[in-house]
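A single protein chain has been omitted from the complex, and every remaining protein chain is retained in its original position.
After this line comes chain A, so read on.
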Amino acid sequence: MSELTTKTIAELRDGIGAGDFSAREVAEAYNAAVVAGRSLNAYTVETPELALAAAEAADKARAAGELKPLSGVPLGIKDLFATEGVDSTSGSNILKGFKPTYESTVSGKLKAAGAGMLGKLNMDEFAMGSSNETSAYGPVISPWKRNDGGNAALTPGGSSGGSAAAVSAGLAAGVTGTDTGGSIRQPAAFTGICGIKPTYGRCSRWGIVAFASSLDQAGPMAKTVRDCAILLEAMTGFDPKDATSLDLPVPNWEAGLSSDLKGKKVGIPIEYRIDGVPSEIDALWDKGVEWLRDAGAEPVKISLPYTKYALPTYYIIAPAEASSNLARYDGVRYGLREAPEGGNLDAMYAATRAAGFGAEVRRRIMIGTYVLSAGFYDAYFTKAQKVRTLIKRDFRDAFAECDFILTPTAPSAAFGLQEKMSDPLAMYLNDVFAVPASLAGLPAMSVPGGLDGQGLPLGLHLIGKELDEQGVLNAALAIEERAGFTARPQRWW
């Protein structure tokens, strides 16, 4: 494996700028790594020609002294971003063969900043899953293995499983993910990388296949906190095409990075110590508190009393919004069509949707349809939106006493494929620490903290105030500097 694929985005940018290596060499190294990594099933489409074209443009830009922020940086794009002329299927059979005639705002911004696209990344179907096992392309295999001598295939997490595996295995310098209830942060934790979900509204949702519109937010995943800051700057910004886009200037997050936390208070929510979580997770959490104290922050106990209701709230709101958003897949305008011989239009809709959606997506559409149906709407949906108000209030009250919050990212390390697929509720519990921040629209990030006894990565989770991505990034940087996490998966693929 070329050492170019072990470099951070900052190192690639600076190295290309200094002429230490060419963007073409970087793109070729990554294109080769993508081919060599096919057994991980991280990519659904490979676009080496696009990576090379961007590299050539970058090398020319360097010669002309016109380098852009991401010139020559090869990225992977999660399959639910619409990419012009390249299959964009959201991991679903129902969008098979869909080639958008337009580019999503976020991927377009990355390309405009000079980045090249290596391909599209595998994911849970419509981002509904926490293990990447609901993908129509089959599961992504984590590059990590347990150190028990066994050879069990592990999940990279989900829904941004292909994204996480690609960064962790050196198949992309950085990637886009999306996070509806933990889909950036949990896979980042499972694979020993960084990932940030910004404040709701920072990244335009235009051109991103919708799952739950009041929760969906794009964000970057990469090896380091600095790389996340670099990518996030390129991805965010006001977009008139998204009604919920925030009309605010984009902060210089990279320039603002500082791990000096003097005068800051870190909130430790008592409700996040829950039964059944391995002691290693709690131990790492305690270590995280010490690292932040060492960086100058003062730990304070806080209470988020409605935490335990966040997951059930999420599993009403997200399916409700999904059932509405996914009504568009009807076999008429794009994607799959199943038309039974002699059947009418309704029969075509029903057959198309039965054939095109996988089991988990069907289950969530059904739940969502039920909780929105006449007679049940108030009991379920309105009730959940009221509890969501209380959850948001919890955070508002907590942030009167602290500047950011530290928790574990996930209640376990990566688990084996097939271990949780038969029990939807057990799978949903993966996002117990991630979902509250999603419901409140807050910026949140996972940063690697260490390895568990089986040699698998564990992540620490930082939640910030509205619009305070800088605070989240800085606290994550303080942890990154002290955790000294350098472990990488041993190459077996």
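The criterion applied here is as follows: contacts are C-beta pairs under 8 Å (C-beta built on N, C-alpha and C of every residue); 3 or more make two chains touch, one makes a residue touch a chain; residues count from 1.
By our rule, contacts and distances are computed from a predicted model.
Entry comment: the absent subunit's protein name, as recorded by UniProt, is "Aspartyl/glutamyl-tRNA(Asn/Gln) amidotransferase subunit C", drawn from "ABC transporter ATP-binding protein", "Aspartyl/glutamyl-tRNA(Asn/Gln) amidotransferase subunit C", "TldD/PmbA family protein" or "Branched-chain amino acid transport system permease protein".
Within the complete assembly, A:316 is the residue of A:86, A:316 or A:432 that touches the hidden chain.
Of the candidate positions A:2, A:22, A:93 or A:214, contact with the unshown chain belongs to A:214. Per the touch definition above, the residue from A:331, A:436 or A:449 contacting the chain not shown is A:331. Along chain A, the points of touch with the absent chain fall at residues 97-102, 199-201, 214-215, 240, 243-244, 246-247, 306, 309, 312-313, 315-316, 323, 327, 330-337, 339, 343-351, 353-354, 357, 362-363, 365-367, 369-370, 373, 376, 379-380, 382-390, 392, 424-425, 439-441, 466.
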